[in-house]
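I'd like to ask some things about the structure below.
The complex appears here without one of its protein chains, the remainder shown in place.
In this document, chain identifiers A and B correspond to the written order of the chains, with residue numbering beginning at 1 in each.
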Amino acid sequence: MHHAHIDKFAYQDSPVHRLDARVKFIVMVIFMAFVISLPPNSVVILSLYAIGPFAVLVSGRIPLRFVFKQIIIVSPFILVLALSCPFYDRTPVSVSFGPLSWQITAGWLRCCNILAKFTVTMMCIIALVSTTRFTNLLEGLGKLGIPKILTAQLGLLYRYIFVVIDKAQHMLLSRRARSSNYLGFRNELKTASAMIGSLFIRSIDTAENISIAMQGRGFNQKWRSLSQMHTGWADYLFIVLSAIYILALELFAKPVLT
Amino acid sequence: MHMANELLSVPVAGATLTIAGGALAFITRRARKIIDADKLALMGILGAFVFAAQMVNFRLPAMPGTSGHLVGSVLLSIVLGPTLGAIVISSVIIIQCLIFQDGGLLALGCNIINMGIIPCYAGYYIFKTIKAESWQNTRTYVAVIIACVVSLEIGAALVPIEAAMSGVLLVPMSTFLVTMLGVHAIAGTIEGIVTAAVLGYLLQVRPDIIGDSLHGKIRLSKPAVIASLSIFTVITAAGLSLLASGMPDGLEWSYAERPDQSDFETTIANESTVIPKVDAFQEKFSLMPDYTVRSSKLGQTAQLEYEPAAAWTSMAGLIGAFLTMGFIWLFAQIIRKRSNSKPNPDTIAA
Partner (left out) sequence: MTSAIEIKDYSYAYADGTAALKDISLIIEHGQKVVLIGPNGAGKSTLLLAMAGFVKGTGKIFVDGIEVNKKNNKKIRGLIGCCVENPEDQLFMPTIYEDVAFGPLNLRLEKDEVKARTRQALETVGLWSLADKPPHHLSAGQKRAAAIATILSMKPGIITLDEPTSSLDPTCRNKILRIIRELPQTIIVATCDMNFAAEFAEHAVLIDNGQKTAEGEPQKIMAEEQLMTSHGLEVPWKYRKSI
């Protein structure tokens, strides 16, 4: 089904896709930390911070429409909180922008700041996960010291999300096919809990089969995997470029624009 | 409720990431001894189950147009035990962040604490304390509901606390807290009812699943749990209050918001020498020293005085940024056209 392709862009090929997952992960985390630590009144400078993840997205051939759709899908919570700001700080602030200047409240400024930060960090995380295969990311995280059990668990989870979601969707479809009107909360609850319950039982049965498949291939409590990680010149180049970019923003752009 | 990156300051994000990472490392270390193929497969698939279960929505009474869904942390910790439950839920949160971009990467620590570790352990022990001996007893189901409500509320209460410590939001903490608690009281009750109903269903169809047979064999003893929880609380509180005192970002704003209290700034300044230093640093380096209303006098309408040059700089910055992105995009388009015209042999990374 279609949800299965939420990570399809990670399977493309491009120079950014070929970078070491560890390098990308660390650079992105550091970059995001810099973005988050920008003062709450900066708005314009965030557009400069957007260039980095934007460049990664574009050179990774990730369609921008997908990126923005994804950002909008997850935005409601942050949107509500950001929009609450104008209500709590009504201090008028005059803002001038080029030849224009107008009055808004500091709360709006803060609201824009939160939303802009949100957009930039979202671009960042999308740039990371849609140019990195999840398996490589996991392997990288394992190399960075995440316990093996957790990476194995994440790997299995990632593998079976799509399988179980498919099952759930079939169940939802069969419920929709047979329920035309609302029969009250009790009934609704009864159906939902029976669906979840049977999903649970089927999951447990699946787990038994997987366990047989694992043991059938000699699994004995130790999770082994082949390492395919290597850091090449492109990775060092990426690190250097990112460092220059972040430092340039920090040292030159930030003092001018905040 | 997923915490977002933007509501956190770097110290709070760092501290919560460290705490969550440490807790997870501790839990997995303990779990390692008991995990075999059966358990590993079960944990993986139950994590996926949580995702799927969240898709099974149901219409809520009295609130047309809204629908609820299960979170699953209490369900899992009752069936699997809190340790394996916490690992499963934490991995679900990590996947939500990395694959579905729900909840920020820097906020991952907060989310694992708020929605994974705390609900699993708190929920499990509340359930265990209240429940009756048998599953036939109504009290057991009441225990499930209470466990859900309380554990969700604890997690929800942490969100405004973390946000307040970061000082990004302007909403007064009390308002935010009351809203979060209110919303989660409803969400928790529904979660409780559904969890109880699911457990009831499982009991009917597969009683072997509920009857302790699936539990992990490790359970921390009660004193160990209480001790570790209290140590955790003390460390968190101490660490975060230390951080807060050294955190110009959050505090600066909290006093900047109160231009009506002219002596507010001085009291802060007396306590901490960090802030004036930071102020001086900022003034030295920024063309727009103090965007805020600090320069205004008591009672006056606060007005910001911009230097015209600064306004032009910011416009140039914005336009420059978008032009750069436009160029990058165009450049990529051109390169792509070229490389598309040549057949690209399929290469296998493996």
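The rule is simple: contacts are C-beta pairs under 8 Å (C-beta built on N, C-alpha and C of every residue); 3 or more make two chains touch, one makes a residue touch a chain.
Here the structure is a predicted model, which means the values were calculated and not measured.
In the complete assembly, the contact with the undisplayed chain comes from A:Y158, out of A:F9, A:F25 or A:Y158.
Checked against the full complex, the one of A:P99, A:G145 or A:G216 touching the unshown chain is A:G216. Contacts to the hidden chain, counted on chain A, fall at residues 4-5, 8, 11, 133-135, 138, 155-156, 158-160, 162-163, 206, 209-210, 212-220, 224-226.
Quick note on the criterion: only the chains that are shown with their structure count from here on.
Chain centres here are Cα means. That of chain A falls 14 Å from that of chain B. Every residue of chain A that touches chain B in the complex is listed here, in rising order: 6-7, 13, 28-29, 32-33, 35-37, 39-41, 44-45, 47-48, 50-51, 54-55, 58-59, 61, 64, 70-71, 74, 77-78, 81-82, 84-85, 88-89, 91-98, 101, 106-107, 110, 114, 117-118, 121-122, 124-126, 128-129, 134, 137, 147, 149-150, 152-161, 163-165, 167-169, 171-172, 182, 184-185, 188-201, 203-204, 206-208, 210-211, 214-215, 219, 221, 223, 228, 253, 255-258.
Of all the residues in chain B, the ones that touch chain A in their complex are 1-2, 4-10, 13, 24-25, 28-29, 31-32, 35-38, 40-49, 51-53, 55-61, 70, 87-88, 90-92, 94-95, 97-102, 104-106, 168-172, 193-194, 197-198, 200-202, 205-206, 209, 214, 249, 253, 257, 259, 285-288, 291-293, 301-304, 306, 308, 310-315, 317-318, 320-322, 324-325, 328-329, 332, 336, 347, 349-350.
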